[in-house]
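Inspection log for the structure reproduced underneath, given as structure tokens.
All protein chains but one are shown at their positions in the complex.
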Amino acid sequence: MSEIENKTENGSTESAGECTTGDTKDDKGLGLGVIFFIVAFVGCFLSGTLLFPKLLYSKKEQPFNFDHALHVGEAGDCESCHSFREDGSFTGIPKLDTCLDCHSEEALGETDDEAVFVEEYVLEEKEVPWYVYSRQPDCVFFSHAAHTQTAGMDCVTCHGHIGESTSLKPYEENRITGYSRDIWGKNIFGIKKHSWDRMKMDDCAECHKKETGHKGYCFQCHK
Amino acid sequence: MDSALIPEGAKRCSFPKFAIGIAIVSAVVLWGVFAMFLCWFKGLNQTNMDDYYGFALWIWADLAVIAVGGGAFFTGLLRYIFKIDELKNIINFAVIIGFICYSSALLILAIDIGQPLRGWFIFWHANVHSMLTEVAFCLSAYFAVLTIEFIPNILENRQANKVPFFHHLAHNMHGVMAVFAATGAFLSFFHQGSLGGVAGVLYGRPFAVREGLLIWPWTFFLFTWSAAAFGPCFTLLVTKITETVTGKKLVKDNVVHLLAKISGWMIVTYIIAKIIDTIYWAMVTAPSLGFTLSHFYSNNGFYGYWILITEIVLCGVVPGAILIMKSTRENPTLRLVAIILGTIGICLNRWVMVLQIMAVPVMSFDTWALYFPSWQEIATTILPVAYGIILISVAYRYLPVFPQEQELNTIEPVSKTE
Amino acid sequence: MKQNNNKAHKFGMVIDLDKCTGCGSCMVSCMSENNVPFKEDESNKKDSITWMRVYKLTNGKSFPDTEIVYMPRPCQHCGGKGDHGHSPCVSVCPAVATDYGYDTGIVSQIYTRCFGCRYCMGACPYHARYFNWWDPKWPEGMENYLSPNVSPRMRGVVEKCSFCYHRYQAARDTAYYEGRDDIEEHEYQTACTTACPAGAIVFGDLNNPAHKVHQIVKPDPHPDPRNKHVVGKSRNPKVFRLLERLGTNPKVYYLSEREWVRKQGDNYLDGEWDKIKNHHGAASHG
Partner (left out) sequence: MKVDRRSFLGLGLGAVAGVAVSPIGMKLTDDSSIWTQNWPWTPVPVDGEVTYENSVCSLCPGSCGLSVRKIDDRPVKIEGLAEHPVNDGGACLHGIAGLQYLYDPARVKTPLKKNGDKFEEISWDDAIALVAGKLADLRKKGSPEKLACIADKEQGSVSGLFQRLLKTFGSPNFYTMPSLESYLEVTATALHGEGMTIGFDLENSDFVLSFGSGIIEGWGSPVNCFKANASRKARHAKLYQIESRLSNTAANADKWIPVKPGTEADLALGMCAVILKNNLFDGGATANFIGGFNKLAIMIQKEYAPSKTAEITGVKASDIEKIATLFAKAKMPVAVFGKGRGDGAQSLKELAAVHTLNCLVGNINKKGGAFVQLKSDYLEFPDESMDTIADAGFAKNKTGRYVNQLVEKVNESSKPVVEALFVYNANPCYSLHDSKSVKQAIGKIPFVVSFSSFLDETAKEADIVLPSHTFLERLEDVPSCAGLAKSVVGLTKPVIEPVFDTKHAGDAVILIAKALEGSIAESFEWETYDECLESVAAGIWDSLSEDGYAIISEGVPFGSVAVNVSFLADNPATVQARGDYELTLIPIDNMRLINAGIAASPFAIKTVSDKVLKGSDIVVEINPLTAKGLKDRGYATLTTPTDTARVMINLNEGMMPGVIGMVEGLGHTFDNKYVSNKGINVNDLIGPVIESGSGLDAAFGIKVKISKA
């Protein structure tokens, strides 16, 4: 210890003079320091929580508005448009010809959105470039059949009450990852209240653990 | 011009001279950094690694620097836990060397993985069965400890020390250092071990696989032991080099002799264990899988019995012997030979436990795979060395690394022999 | 999902080396099924990604007594020591980017989880794992033939044969949709199996006595008395596994009438082979 003790003695004796004279300044400085600290802290925290998401996500409007509630009323349940194929695969967002089962060149209603739909897509025979809120990345394998057919789950569990919505919210895309904001969830802290607030792997795993007693193996959900 | 920073009463070369030296070494650092960025942006196709050599030069360098950095934890252990007081005169330096080795190890790992931006998955999605997970956790933790152990020494810089806050901080940290040393020793014990485990658990690779205790193969214990044994050799070697470069005596002989003696006995005990392990593996483990010892050391252009003998006899038994005998130990030349051999030995052991494993064919119809690193690999491997030199010179220049320095260099020639 | 947990499959393969012609159909079928990339020079086989690789074995005799046999080598989907699922590669992956499916016996992976430490490659004695040293690139327009059932891997991750797991998923989807709780043997066959012109590859559930692979292999449910780590040894004297003695417990079996071929399946000390070759499968407890 001797070595260090010597030093510390030197140190204290040396700085003793300053310390006595400097005490008062110290406090002021400290006070100022604390204020600066708080200001900086609050500023950074708020910008990180409120401003950051605005920068992170780009807003995109859907080609035209779609009234789920109306269509559910007309067509029945989700499956009448979001259906399964013979081989058990899921069609997801319906293709134009599915719409044409009911729609035609003649508009069925008189909304401007349908007019857009008829003119720009039906007549042009173009597919509607919908933004998919719940699109999962390429590495994910998801079997709708396993969940809705076999496990008897409800669409709402993951997709929420979109079926009751009358208009489409703007699609928010993560500028870095290209993911839809719905995957991470609206809440930037990733806090969720409902099962459909978030669609990250942990949410799948959580439910799998509860329902099957196991989070599942890689290939069960990845390809 | 930087005299204000230089420890009081210490003589240092002129700043320009110092600057030039640093500049030269920095050039090497830049070269390594360039190679590093190539690997990050163009991918690992910049290396000569392939599907047979998933682990190559880098992993060896990693294991080697961690092994020789083991001097830090072991000296720390002796100094703070076993209260071997003389060692305080070399502990600072041991810590610095450890710090360099471990920061280098982490850097190399960051280059080595194919997806650096996902590297944190090793913590987030940790697999408790994987030795590598254990390595990652202990490595990072111990690096933190070393940093903490290093801080007080930095704070002892003349200017920093003027700030009462830093001054007291340094003082108090010295006080509690034993706790960190203990943690460090514990952590280090585990990751040195788990690095050995990395090879030992490969039951698909008869050259690597070892039986063991519970989940830990014998290589686990051998690695820890060897690090503790040869680490001090490296500490002494670097001290010797620094002394030669600075042309000053920095550590008293009794300290050196003590550490050398401890190292010597550790080496001897380790080498006995290693020999037993090798014999058991060659006589029992490998044959039970259908392999004779000759399979691992023939039919190829490089790996022969020479490597086994060099590692165990020339770079194990010999330095061990030299260092345990007072007469030879206290003979500077022989001691130097011993610590050099020892350092080579530990590096050779790590080489064998990484690259030869990859080289040995396992399927009866497979062939030996040999490999030579690309310049990018070499550059990134030299990078830590250059960085180490810089850090040591800076530390030596501005920090009171060697408590005995002044005493040894102010009092003219009289060099006492105890 | 539930019913798959309580009825565990053990998918495996047996390859008749006497039928194999070394034509390479299995390799190409695998590559085009699984979006495996290719590059200008693939002649360095140590950095060439082929989930299914066909090795050429010779009996080492000189002209005219030389013999050749071709040995296709997919991922062996090891069950690990004692077949407990601790495959050499799975047990070492630090980030659980590869794991053992206890419901299928298939060693599965998440390419996007893998951060490329390549420990698994060092652990695999079969060299069944491949690293993406390069970014996958296709000539202009050719990416149009990529299959959506398998995600293309990015540079810097390890990949390997998956026993065409996506085909299993597709078969199960159909079964779910039709309200069946399990799939038929023919519904799930790997790309190499269906491609083999010689019909040398048989794929199915080793746990299912009705499946052809089980009937050929006749796996021994009990540990090998001579090596407790080895489980599922074949009771067919002509069938062997690669490096069986290591206790990796592969699910890929090989069949050959030729003794020298069976002998090359593993490593033996001098004279050892003659002692144990006839014990092949004799370990069965009925």
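Things worth noting here:
A, B and C label the chains in the order they appear, each numbered from 1.
As a convention for this text, a residue touches a chain if its C-beta (ideal position, glycine included) is under 8 Å from a C-beta of that chain, and two chains touch if they have at least 3 such contacts.
Since this is a predicted model, take the numbers as computed values, not measurements.
The undisplayed chain touches these shown chains across the complete complex, A, B, C. Between the chain not shown and the residues A:E74, A:D87, A:D101 or A:E119, the one that touches is A:D87. When the whole complex is considered, the residue among C:T50, C:Q169 or C:N267 that touches the unshown chain is C:T50.
In the complete complex, the residue from C:C78, C:C93 or C:C196 that touches the missing chain is C:C196. The chain not shown here touches subunit B at positions 115, 117-118, 120-121. For subunit C, the list of residues touching the undisplayed chain reads 18-19, 21-25, 27-29, 31-33, 35, 38-45, 48, 50, 54, 56, 58, 61-64, 66-70, 112, 135-136, 138-148, 151-156, 170, 191, 194-200. Where subunit A meets the missing chain, the touching residues are 22, 25-26, 28-30, 32-49, 52, 56, 85, 87, 89, 91, 137-139, 174, 176-179, 184, 188-190.
Operating definition for what follows: only the chains that are shown with their structure count from here on.
Set against the C-alpha centre of subunit A, every other chain centre is closer than that of B. Separation between the centroids of subunit B and subunit C, computed from CA atoms only, is 40 Å. Averaging C-alpha coordinates per chain places the centre of subunit A 46 Å away from that of subunit B.
Annotation for subunit C: residues touching 2 or more other chains are 97, 113.
Contacts with at least two other chains are made by no residue of subunit A. Against subunit C, in their complex, subunit A makes its touches with residues 84, 86-89, 137-139, 141, 143, 145-146, 149-151, 208, 211-214, 216-220, 222-223.
Residues of subunit C that touch subunit B in their complex: 44, 46-47, 55, 57, 71, 81, 86, 88, 91-97, 113-119, 121-127, 129-135, 155-158, 242-243, 245-248, 263-269, 272. Considering their complex, residues 1-2, 5, 97-104, 106, 108-113, 149-152, 162, 165-166, 169-170, 172-179, 181 of subunit C touch subunit A.
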